[in-house]
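Just one protein chain is left out here, and the rest sit where they should.
For clarity, chains are labelled A, B and C in written order, and residue numbers in each chain start from 1.
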Amino acid sequence: MTEIASFAVEYRRFLDPDGQAVQPLPAFAQDPAALIPLYRAMVLTRSFDAKAVALQRTGRLGTFASSLGQEAVMAGTGAAMRPEDVLLPSFREQGAQFLRGAAMTDLLLYWGGDERGSDFAGPREDFPICVPVGTHAAHAAGVALAFQLRGEARAAVCVLGDGATSKGEVYEAMNLAGVWRLPVVFVVNNNQWAISVPRERQTAARTLAQKAIACGFEGVQVDGNDVIAVRDAVERALEQARSGGGPTLVEAVTYRLSDHTTVDDASRYRDDAEVSARWKDEPILRLRKHLTDAGAWSKEDEEQLIAECGKEVEAAAEAYLATPVQPVESMFDWLYAELPGDLAEQRAGLVAEAGAAGDAKDD
Amino acid sequence: MTEIASFAVEYRRFLDPDGQAVQPLPAFAQDPAALIPLYRAMVLTRSFDAKAVALQRTGRLGTFASSLGQEAVMAGTGAAMRPEDVLLPSFREQGAQFLRGAAMTDLLLYWGGDERGSDFAGPREDFPICVPVGTHAAHAAGVALAFQLRGEARAAVCVLGDGATSKGEVYEAMNLAGVWRLPVVFVVNNNQWAISVPRERQTAARTLAQKAIACGFEGVQVDGNDVIAVRDAVERALEQARSGGGPTLVEAVTYRLSDHTTVDDASRYRDDAEVSARWKDEPILRLRKHLTDAGAWSKEDEEQLIAECGKEVEAAAEAYLATPVQPVESMFDWLYAELPGDLAEQRAGLVAEAGAAGDAKDD
Amino acid sequence: MTEIALIEAVRLAMARAMEEDETVLVLGEDVGVNGGVFRATDGLVERFGDKRVFDTPLAEALLAGVSVGLGAQGFRPVTEFQFMGFFYPAIDQVANHAGRLRNRTRGRLSCPIVLRAPFGGGIHAPEHHSESFEAMFAHIPGIRVVIPSSPARGYGLLLAAIRDPDPVVFLEPKRIYRAPKEEVADDGEAAPLDCCFVLREGSDITLVTWGAMVLETLAAADSLAEEGIEAEVIDVATLKPLDMATILDSVERTGRCVIVHEAPLTGGFGAEIAARLADRGLVNLTAPVKRVAGFDTVMPLPKLERHYMPSEGRILAAAREILEYS
Partner (left out) sequence: MTEIALIEAVRLAMARAMEEDETVLVLGEDVGVNGGVFRATDGLVERFGDKRVFDTPLAEALLAGVSVGLGAQGFRPVTEFQFMGFFYPAIDQVANHAGRLRNRTRGRLSCPIVLRAPFGGGIHAPEHHSESFEAMFAHIPGIRVVIPSSPARGYGLLLAAIRDPDPVVFLEPKRIYRAPKEEVADDGEAAPLDCCFVLREGSDITLVTWGAMVLETLAAADSLAEEGIEAEVIDVATLKPLDMATILDSVERTGRCVIVHEAPLTGGFGAEIAARLADRGLVNLTAPVKRVAGFDTVMPLPKLERHYMPSEGRILAAAREILEYS
């Protein structure tokens, strides 16, 4: 019996839940002031999420997936990326999308049921939200392959959940990324739950980071409530990817403090006590403590930021609510580059019907 | 940076290519005479494969996948199983199927294009050959779950190729097996090739055994040309599975000495020199050396065995060739437990047509 | 006897089947303590325990594949796919394995499984949550495809599906999960899997449909009745194998047929019915066979969804068009 291969999974955290550095901070984090944009991104995301949930509760938005408690994963990932990289989100990554330049109004449009919400004015090459769990991992591999073929120093970032790691498609994409050394980073938002299924019942793997071992590349686990750790890990992974070193899996360990989505009721399947206990780890508090301790953040700063974010979110919500619905025939107009004949007929029928019914506007 | 998990993959071999023991042999292998059934199984398989290829070349069999060079994986796996276990083969495991009690005639019927070849008289619960690569891994998980639910001390054995490890379905099934500790053993016949794609271009994983790490259970690599190592590893894995210890992945490292199938021409994509070099490792030679050195095997034994196997194979081939074709309507008769009305009509039409054409027999 | 909705009828049928046959299992994503995202399996794990009702990891191809393995071993898994839009990865197992196992082993192994999924639009669900591709399944040999359109039929058909010795794809129109309600006797009576249900008799025109569109179709029939036109309304219910006799018989009397479904027109299952009318039913047709269906577009996101769905108005327009023929 000989040992022929051995592997280790490492864990990284810079700030503990009290905001204290447990090891020397990476360069980008040494000046506390430089961390304020990350802090702002997290606060904005939380503010957006709250508004979106409120809009849904009052019937003005469809089902929505809050990222409450996971803002560090989103901000850290978004901040680590360069504009020319490409983000492939699943459905809970608004925080990362905002840092990429996607408009809040766009995401509200999307969750409000309007396709134009995926026509981001901002990051034109970023993928839209991916609802079928894990199916975007292969897209990320394809995008990364495109970069590799063109010899571009760019990388794709695919964000997925702990539940998504059980999907074969994700494994297939990771395996390809490994064997072709594709410039892609898989960020696993391990928020401990896939709707009602806890992380331990998703897989017997001790870490999700070790999923990468099956595919011949490195997986690393970070404290997903420590935005510095997330950003640092994703940044390193991106640098490696852009310079031809191949893929990395970054498992960010965090917690879903909210329901799965607005149609979910998590109290059916998990203890309130568990949730309450996790609030002490949450990422915004942590970074605020760190900034405050460093003298880089005051109560006034906080109040101003909250007000600012609130205003921004309100403006976005208003713009969303004021957006006229698309013409009914838009459901035909983007299906093909050029509308085939038999569809033209269906389109005409719809237009006539809607016109006759006076259906210029919709619910 | 803390190491939070570490893993090792072990390799086992008992006999080197010269048949010399490199470590103490397991109990079942200590009496050389007790190894003769294993030897016989490998020789029979090779003999069967040669006949099947010959039948195909002369137009009397369809496409066929020889297991040349991989007989130890098949014999070791088949021998390790108990009758009450269930085998889920892919398409190159005739050697294991024979040890399970499947008739050679049945497998010839199957490859000859007759469904009755999967109606094994022998192992009634074993799955038929699985052509869509890797899709049987989930079946194995399901069968294992059935055993677990009924509290039976039985296990499922799923044999698949190196190429199959790239399929997401296989990963999904392995992940389930891990998290539910299902009594299943995944035997990977790593014969280095998936048609024209070499093992190294299938995955960057250093071993295929480490695929199990992603799923939270043990993977072990064995010398797949050493039938003792294969049988030992599968046997241990089965014992663990039957006693509630969960799944194991056994990677058997061997080599596909033949073309992929009878419709493949491997000389298009791999060097003859590579193949020739691998002949020195082949499993039958190795065990023969071992037995001969131990004084348990003579030239006469060998001649007699070859003759015996040849005769058995010939008899099976004759029985196959003499099997009358199924009635044409058999294509309807097993589709549902009871034939739905509109199919009864289609069936009647077919029978009338075939009758009119005098089509009692077929090609 | 109280009135219950389809979702409760589905739950009742599963509970009944589990009660009477211990080989019946319930599995899927979130079907355990959460009771399924629509609550179809609510209370089952409490009642039957976690050895018979279990949450799986998130993997749809696996769901179908494991069910095949269980089925071959004599279990009767009733496996939930959370939404039909996530059923695609499992088609491979349905077509390549579930529908073939009995045939390819000449009866040695079989596959008595039920694969359940909520389907269809109209509830303002997110992207990929409103698909209807029953036609794909109806093209696969060796399986049954069953779609209930009311609580009572839901109960009876699901019981029948679970007891059936072959694989059944059981699609539940989620738009009518909660309403309308109807009285359902929990009497263990299965509904037949080999016939259509005539929901309304009439001799002027035949309206054929299934699933949630039964509502709009019945409404259209009522509107026509106000004009003195009697429409026969047929709920196909079991798409595969199809009971064409009932439809042909109706069209023989009415001479006219409109087929209504929510799935995209082209290649929808309405085509199969129309095609059979164009063959065996042709001599009785006095007017073109119309199909009122979803457009051949991607189901729009909720804002425009109702324009996509066949409406009573579209059904009426089609009916009136062919009523002009004589």
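Rule of thumb we're sticking to: contacts are C-beta pairs under 8 Å (C-beta built on N, C-alpha and C of every residue); 3 or more make two chains touch, one makes a residue touch a chain.
This structure is a prediction, so every number in the text was calculated from the model and none was measured.
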Q: Using the contact definition given at the top, list the shown chains touched by the missing chain.
A: A, B, C
Q | Which residue of A:32, A:76 or A:128 touches the chain not shown here | A | A:128
Q: Identify the residues of chain A touching the omitted chain, counting contacts across the whole complex.
A: 115-116, 118-120, 124-125, 127-128, 132, 135, 137-147, 149, 156, 168-169, 172-173, 175-176, 179, 330-331, 334-337, 340-343
Q: Determine and list the chain C residues touching the chain excluded from the picture.
A: 61, 85, 88-89, 91-92, 95-96, 99-100, 103-104, 127-128, 131, 133, 135-136, 138-139, 141-142, 240-242, 263-264, 266-275, 277-280, 282-283, 285, 287-291, 296-298
**Q.** Positions on chain B contacted by the hidden chain, ascending
**A.** 62-63, 91, 110-115, 129, 131-134, 163-164, 166-169, 194-197, 201-203, 263-264, 268-269, 325-326, 328, 330-332, 335, 342-343, 346, 350, 353-354, 357, 359, 362-363
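Simple rule for what comes next: only the chains that are shown with their structure count from here on.
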Q. What's the chain with its C-alpha centre farthest out from chain B?
A. A
Q. CA centre of chain A versus CA centre of chain C: separation in Å?
A. 36
Q. In angstrom, rounded to a whole number, how far apart do the mean CA points of chain A and chain B lie?
A. 44
Q) Distance from the CA centroid of chain B to that of chain C, rounded to the nearest Å? A) 40
Q | chain A, residues touching no fewer than two other chains | A | 166-169, 201-203
Q | Junction residues of chain C, two or more chains touched | A | 57, 59, 61-62
